[in-house]
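With one protein chain removed, the remaining protein chains of the complex are shown where they sit.
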Amino acid sequence: MSRPKGSVLVVGGGIAGVQAALDLADSGFYVHLVEKSSAIGGTMSQLDKTFPTNDCSACILSPKLVEAGRHLNINLLTLTDVLDVQGGPGSFNVRVRKNPRYVDPDKCIACGTCAEKCPKKVPSEFDLGLGTRKAIYLRYPQAVPLKYAIDPEACIYLKKPGRCGFCKKVCPSGAINFDDKPEEFNLEVGSVILSLGFRPFDPSGLDYTGYATFKNVVTSMEFERLLSPSGPCMGHMERPSDHKEPRKIAWLQCIGSRDINRACHGYCSSVCCMYAIKQAVIAREHSGSGQLSSSIFFMDMRTHGKGFEAYFDRAMKEGVNFHRARVHTILPAADDNLLLRYSGEDGGIREEEFDMVVLSVGLETDPEVMKLCHDLGIELDHDNFVSTSLFAPVASSRPGIFVCGALGEPKDIPQSVMEASAAACGAGGILHSSRWTETRKKEFPPERNVYAEPPRIGVFVCSCGINIASVVDVEEVTEYAKTLPGVVFAQNNLFTCSQDTINQMSETVKRERLNRVVVASCTPRTHEPLFQETLREAGINKFLFEMANIRDQDSWVHQKWPHEATNKAKDLVRMAVAKVRGDEPLPYNHVPVTRKALVIGAGVAGMVSALSLADQGFPVCLVERKDHLGGHGRKFYRTWQGNPMQEYLEELMERVQSHPKIDVELGTTIDEVEGSVGQFRTRLSNGLEVAHGVAIVAVGAESFKPRYGPWNYLYGKNPNVHTLLELDQRFIADDNALRGLHEAVFIHCVGSRVPERPYCSRVCCTHAIDQALRLKELNPDMDIFMLYRDIRTYGKREYIYQEAREKGIVFIRYDLDNLPNVREKDGKIMVEVIDPILERQIRMRPDLLVLASAVRPRDDVGELSRFFKCAMTEEGFLLEAHMKLRPVDFATDGVYLAGLCHYPKPVEETIAQAQAAASRATLVLSRDAVLSESITAVVNSMKCTGCAVCAMVCAYSAVTFDRNSGKAVVDTGLCKGCGACVAGCRSDAITIRNLGNEQIMAAVEAAMEE
Amino acid sequence: MSIVNQKIGGEIQTIASSLLESGEVAAFLGYTKGSLPGMMRPYVARDSGEAGNLSWSSFCVINLANYLPALLRSVEPPRRPNEPPPEGQLPKVGVVATGCWSRNMVVQVQENQIDRSRVVIVGVSSRGMVDRRKVERLVGNREITAIEEEDNVLIVRGKGFEETINRWDAVRDNCKTCLHPDPVIYDELAGGLSGDRQIPDRFHEVEEIEALSVDERWKWFQEEISSCLRCYACRNVCPLCYCPTCFVDDSRPQWVGKSTDEVDTALFHILRAYHCAGRCTDCGSCESACPMGIRMRLFTKKLQKDVIELYGFEPGLEADAPLPLSTYKVDDPEDFIITAGKKGDQK
Amino acid sequence: MFYATLEGLRRFNIPHNFEFISVISLYAQLIRDGRLKVDHSWNKDGLKFTCQDPCKLVRQGLGDKVAEDLRFVIRAVAGEENFVDTWPRLSNNYCCGGGGGALQAGFVENRRRFGRLKFDQLAATGADVVITPCHNCHTQILDICDYYGGRWKTTHLWNWVEKALVIDSRG
Amino acid sequence: MEQVTNAEWEPRIIAFLCNWCSYAGADLAGVSRYQYPPSIRIVRVPCSGRVSANMILDALRAGADGVLVSGCHPGDCHYISGNLYARRRFALLERLLEFVGVEPGRISFSWVSASEGEQFAKVVEEVTERVKRLGPARRLVKEISSCPS
Partner (left out) sequence: MGKAIVDLSSIRATVKKQIAKAVPDAHIDYCLTCGLCSSGCPATGIEGLDPRKFLRMLVLGQDEEILETNWIYSCTMCQRCRYACPMGIDVGRIVYEIRGMRPREKRPKNLQRSCDLQRKNNSTGIPDEDFVWVVNDVLEEVRQNEPQWKDLQAPIDKKGALYYLNQNAKEPTVEPEEMVPLWKILHVAGIDWTYSSKWWDGANYCLFTGDREDWEYTVRKQAEVVDALGCRYYINTE
């Protein structure tokens, strides 16, 4: 076979697509990222906050989008459709159509003048029709690319050329191009990743919800926009009918999910319980202390993710009302309010008036996406999600094409991000031999040594068309800049960021022998990298650069005060000049990479991680504490879809053992870890010292055994009481005695969701139900009762819950105030519980009692976390760098996690996470060296007292106290340059390069001059 | 003679003597009588003979913790900067510690300034130290030639007078509002323990200032520091001020001018106090050392009050509780954050 | 009962050569086709109308389409502005409580308790006339109107279609 | 320094904004064209946790009529916890400064996220308004001799 292509097509620019693209582009592949709309960002960009951290969605997403937008090896194709995909793994030929934007992205400066003048208003799809946009528009304020687009359906000119055309007249950069045409072309790629996401269920057809009849009944997506500061009511949270702030809101769960009657969606959408709680909490915050009453009407509360149960608990404590009831009838009431009629478990009817109702709509596949999948020959399941196997969770039915995110099954953001990395790993597995063959690399001339030179500062003042110049007197600012100390050159440009000005700037730097540059224009957040690159091209260290933000933070916000704005621009330039004078050239810190991985734990997660890396050609040392491979997986009978676990495990172990790139160290633990990303050295308990560039922690977890205490339920006392895994052992052994059983009872949440372990173990509902089904297979006449608190068979797992009920397995709910009573009478187990619907005591006499006991973290995780300086949750699971967007990374670079040590999860998620961890690891392993932060902390040991405040406030363990010297030391490889240490130090002994106190003071004092 | 203090002094001598004799410690830091009446000075005994010079009275106003790090270094074998300490146990020193001093030692341990295993602490429950200025005021600022201390009174003699004053009337303000006179950590005890005290208005001095208007407070502050000579005695006696280069001496950047300019003096006092936030144990050394009688304790006391109010923390009481500025709680109070009309703000 | 026949034909797979239709759909079709001319000018006092959606006809029978036909006919014969809809409505409307044999089965108290929801709903419209296209509904709504003290008139649809009929002079 | 009348006087306020949230929020205010008084001079810092008491006092000493520090909302910090340490530092500093007679309102703290453009404009308005009510800074300002007024 010829060498595979070194590029990948990613279809869909939501968070999953962006993550997959970034992973691939950063590990040596060229990526075409195709997005149908005019900007990437997907659903996440529409959200207000994200659970369970209440992070601002746009804030955490935006940096990723910007990164993808300007990545040298990501070809961003917006407004583009995929038409056809031919070929197979290693070589696909993709036909795409790029639809016209009618705005030249190279010219558009996103000043917004066009939209201001555009006379045509249409409902904004980004705001789900709750707000309006113009015919020429930005999808959303932080859109990437930050380029306007014309909606041909709405544009007056495009419909009737000759009319209107205002945008073209007012555009300061001549970016409008009404003659733009669709363009079709082919892309040659080695693999394809589909991350096409979902669409929210449209409840218009569910007449009983009153949606589409009552204005104040909205969907949860609409409510996100109502909450969002960038939404139609700018975050003031108004209800649609009268723009009043709602005081009482109800959320109705499972709208379009778990409904095989009206919605034809038998699956659970997985995310709605959490987002409803989040919205209820955020809405209360928006309206001030306790002013707003929020109530959530639900069937089963599904808070099965990491930190979710605590979030739920907190919401309850904060006064969010939870009603276990679905609501059939929503009646209009006075003042546009809505009257909800619902039934308590006792059958009593209650009526409550709300001034707004939010429908927690589920997730479904867009019909256009279904068609695309169909055209591409991708198999869909009966719910129109892409079919995948649990053991290959991101592989579609067509080899070489991977899938991630909600396209495969409804899932939350971290899970989507995890899968995105896993999909990237899948593509990397096919294409690794062509790594770096199609990528581009920027080459720069050697840098001039400017240490000995006095500052020769050049100032470039941008007019930004008229964006700055119409308010600020740019000429005056330019002349003023020339008078500042150290400034030897100043110039005004129409568009400083235009390609010709950039080229000219480079020439000027060389000609004038400038050694510092200030650009007074827009925001460094978008443009600093561009100008810094220009400096490098001119042979100047990129850190000898500052920006004065005289547009976003001056001309745009003081339009009515031109005089003051001009003065302010001068101040900002003066401040930047003062700051840049003190800037020093900084090293581009390269850490050479030992291209080998250490994987700790040889369960499913560890083995999959190890194989994923080894298959891409990276040597792996796989360390396992026990004297055999397999970990927890050895105890499992089958997956919830019925795949035999042991067969899979055997195959996995066989592959690991025979893989030439994997060294397995059994019966071995970690003694000591030194170094940081690229350069770890780990000493094992068998004396071996391993040099490795990255580490993946996959040490698993344990099953809680309720030998004592409140969750004992005769465990260890009666031989017929088992944990789930013990019953699996009997299944594996094909214990014939099981066939003879008459009655089995399962108790859920044994040791989970209780005060001492306040989290949901995520896997047990599904596992227990699958076991009940297995028992039914063995003996269809067996009576089986499941005592549960909430059934949490999220996603497609809901179908086995349905199947279980269909097979006559009876589910009886209990809660912490009404625990099952388990007794022994003459050696026979007797279980009693109150059925909340009948309100009657129920008695069972099972000959098998199965306890769905908690998954609990291992006790030795703490030690490991210290070795790798990674954090832990209160419960004792390992804590990733960011719950939403960095689900497999640790805050410590070069260390990743996978599997149960992160949180309880089923095997398919473990596999995806293990592949994701491998993908993240290739970002380091694929390089000779990694770049570490240049703007880092540095200790002046003469001043350091060794008090270690700096070490204590460092979130990255980059600063530590060195006992030998009695001083603080910085590991620049770990430092992110946040400066918390600097502000904490009383002795001025630690500082951040180019952000020292002296430099900041210079800027501050410059601001006060005149 | 104060029977209590004499007894304590005797016990300190005995303990110090035996520690030095046995070689357990290389030096013992305590107090000895000064040359002026009512003056005590820190004293290091290096052998059991010198232990006889140790003494104890109500005039031990300077916090011994301040000298402890240097004393520890002085008994180590000499080494170059950044040279690792030699293997094995380094020599120990003994030190006397009252409640506040011991709390400072806890902070010093937390801040890596002393190695607890190298310090033998002889704990003394403080009965409150006497403010010499108060004594002077109580005798009408006449020249004092001798002060004799009894358990509850001070007999003050000068040219042509002898007055007996109530000892408690002359006790320092910080001691009067001290809740924990007993040492928090110690290895030996001299004298007995007296238990924690209940003081309902321990922050009354601060509250009185807080009750003033902002302009009155500014006036008070300006007046309070107007006599400051920038002699840094307050800083020099403070066990928390151990920076090799103090911010006032820094030239890059120069945070504070070095003159007695009012603004620079004000900034010096504000920053000095702020650096003590969450660390100061209100030992009163600074005030006791100030030649101009500036009540700079009020600044640190204000911070002490706020730290308790906001974070429920008092320094030195628990060895493993992180210092308040080196930690946080997710739900720390943030009433001071301006919200510009957003949530919860009354419109 | 419409449903009894419709469902009977369906469930027992009874062979037949006719198409089973509702008279309401027929009215609507005739009016739409112009074969039946109606004029609501008689209603100059603005008598307000609402209606019941019979479960057996609408939810279980022909669905929202026939319920919309019902409204179309009422609007045509009583005037567009004189129709006040209920909520819930169409296929999601409440059962009046007279169906399913409840009128025959006895249990009068239960039946009226059941009808309370229907009564409140109809009363909330403020209508003067409630059109009940089904005989069971008709009887039950008459009864609950009387029992709970409603002030509307409960009638069949045909009375109003007749009232609004425009008869060609040709006669 | 020349005395100007309060009516036309525009204060000068130093704003330390964290790069990831508040600075981005200030950018968004611009993108959305929310207008606010031309009083602030923004100093971009990586994190509100980078801002020390010294820096705030230095700004006052240099003559700033007000100082604003703004960071990410608790929980949103790009550097995990910088703003939470900052919150403690600021709480104590603000109380201490008020204790010694610095007018409440001279220094202000806020949380502004990257999506709160309008909120940023409002914060600037409020801070400016507060400082305007106080008049030009006199206390702790180096250039002019402080007068106990």
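In this document, chain identifiers A, B, C and D correspond to the written order of the chains, with residue numbering beginning at 1 in each.
Following the convention adopted for this analysis, a contact is a pair of C-beta atoms (placed from the backbone, for glycine too) under 8 Å apart; a residue touches a chain by one contact, two chains touch by 3 or more.
Being a predicted model, the structure only gives us computed values, none of them experimental.
A.B. asks: Considering the entire complex, write down the shown chains that touch the omitted one.
C.D. replies: It touches the following shown chains in the full complex: A, C.
A.B. asks: One chain isn't shown here. Among C:L36, C:C51, C:A67 or C:V129, which residue touches it?
C.D. replies: The missing chain is touched by C:L36.
A.B. asks: For the chain left out of this view, which of A:A276, A:M301 or A:A325 touches it?
C.D. replies: In the complete complex, the chain left out is touched by residue A:A325.
A.B. asks: Looking at the whole complex, which of A:Y148, A:F214 or A:F785 touches the chain that is not displayed?
C.D. replies: Considering all chains, including the one not shown, the answer is A:F785.
A.B. asks: In the full complex, which residues of chain C touch the absent chain?
C.D. replies: Contacting residues on chain C, toward the hidden partner: 1-5, 7-9, 11-12, 14-24, 26-27, 30, 35-36, 54-57, 59-60, 91-95, 97-102, 104-107, 110-111, 113-118, 133-135, 139, 156, 158-159, 161-162, 165, 167, 171.
A.B. asks: May I ask you to list the residues on chain A that touch the chain which is not drawn?
C.D. replies: Counting over the whole complex, chain A touches the hidden chain at residues 206, 208, 254, 258-263, 299, 324-329, 341-345, 347-349, 743, 783, 785, 802, 805-808, 810-811, 813, 832, 835, 837-845.
To be clear about the criterion, only the chains that are shown with their structure count from here on.
A.B. asks: Out of A-C and B-D, which chain pair has the most contact pairs?
C.D. replies: Contact tally favours B-D.
A.B. asks: As a quick test, compute the distance in whole Å between the mean CA positions of chain A and chain C.
C.D. replies: 54
A.B. asks: Go ahead and note the Å separation of the Cα centroids belonging to chain C and chain D.
C.D. replies: 69
A.B. asks: Multi-chain contacts in chain B: which residues touch at least two other chains?
C.D. replies: 247, 253, 255, 325-326
A.B. asks: Which residues belonging to chain D are in contact with no fewer than two other chains?
C.D. replies: 54, 58, 75, 81, 85, 89, 119
A.B. asks: Show which residues of chain D lie in contact with chain B when the two form their complex.
C.D. replies: By the definition above, chain D touches chain B via 53-54, 57-58, 61, 74-75, 81, 84-85, 87-104, 108-111, 119, 122-123, 125-127, 139-142, 145-146, 148-149.
A.B. asks: Name, in rising order, each residue of chain B that touches chain A in their complex.
C.D. replies: For chain B paired with chain A, touching residues are 81-82, 84-85, 111-113, 242-245, 247, 250, 252-253, 255, 275, 322-323, 325-327, 343-345.
A.B. asks: Which residues of chain D touch chain A once you look at their complex with the stated criterion?
C.D. replies: So the residues of chain D touching chain A come out as 10, 12, 14, 19-21, 23-24, 26-38, 41-47, 49-52, 54-55, 58-59, 62-64, 72-73, 75-76, 78-82, 85-86, 89, 113-119, 121.
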